[in-house]
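The other protein chains are all here in position, but one chain of the complex has been omitted.
Showing chain A:
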């Protein structure tokens, strides 16, 4: 597909639609929209113009213009993504929803909230604090990411074991389609089988099927009690083998079960100057339970703690107040940041396997580490099988060597994942980063169905082109 450049005439028209001050062409300013949180520069691409519209109608008008002129449009949120989803692969127009950050309504009677896509996810819960309600989405980038991005990527995060992922809480969406129509999908209805569930098709579509301009999300009563456990194990196998037992023998569904291997723990603790006895530990589990009765939550945490000790945990720490909980969670949350200090060149992966197969994956990671002489730390959401195995460049390798190694090692990693019944991405998405591995994971028939859907939504292929799969 050949796209047309954004000319002065088109810029004038765009200024007419969204207003002068919502059109950015200054290179210094639009550079920020050329990348997301992937550190590698080869995925970045500059837009020609960045728009910060205020309404769905403005976005619809831009889409109509883009269709007429065949200019690619890429939606953009907080750009905390990790798959290149918000990067304007083919230049053109970036539509940032940063100005659309209004809370339209908090509907206490229906336990729902209507929000614009530019609201920061963490702020949703801050606004709800006094209401006793909360939004259960909890991506690790909760303090920076936007709700719109969470919906586009179907963000998961640290509480998915108990609460599931973003999609579970999306009740309705207002979407501007690639052809410039404004559609209302779903609504404040708990049950709805009236036709295809298009809103769930938008969830996780990575900005390729439309731009969310309003979302109705479901809220839950907020648990008042939380207890975190940090369990140190001698090796990865003993840690991981404890995970299913928490649910089967302990009969408890925790809020979170996070796994960290030795290298992840060590790197993060050194980065944080945390003095936990991590040297002794070959792996750690961070488990959290929540509820409303202190006694019950304490009893649950004790059951899980005992189970860990029965499974040869070296030590189990208990964090039942804000200070200690923050302390154990910061070890987990800072792993990615800590590795950026070690090496800025890395490939943060997002594979997901059936939970019971996590231990079987570990030897494959060791093999990859040995074969390519790179570090492969692994951490993530053990409770749902979603692991952030990361390939970290060996400082002794040249960049050319690294690019070759990265590609081959990723192919090895995905092959192993596939053999274990897993797939490419659990929550980060395919974007541009993992596109070339889609054919390895999916049948041609399946890919063709997806292509058909894309064509039905976006006949001119102008909405976030170059993502997830190629049309041809």
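Just so it is clear, a residue touches a chain if its C-beta (ideal position, glycine included) is under 8 Å from a C-beta of that chain, and two chains touch if they have at least 3 such contacts; residues count from 1.
The rule is short, and it goes like this: contacts and distances are computed from a predicted model.
Protein name for the hidden chain, per its UniProt entry and selected from "Transport permease protein", "ABC-type quaternary amine transporter", "Electron transfer flavoprotein small subunit" or "Membrane protein": "Electron transfer flavoprotein small subunit".
Of the listed residues A:41, A:143, A:306 or A:419, the one in contact with the hidden chain in the full complex is A:306. Shown as candidates are A:188, A:327 or A:340; the residue that touches the absent chain is A:327.
Among A:70, A:103, A:318 or A:447, the one in contact with the hidden chain is A:318. Of the listed residues A:276, A:336, A:358 or A:462, the one in contact with the hidden chain in the full complex is A:276.
Contact with the chain that does not appear here is found for just one residue of A:230, A:335 or A:463, A:230. Hidden from this view is one chain, which touches chain A at 20-21, 229-230, 275-276, 302, 305-306, 309, 315-324, 326-328.
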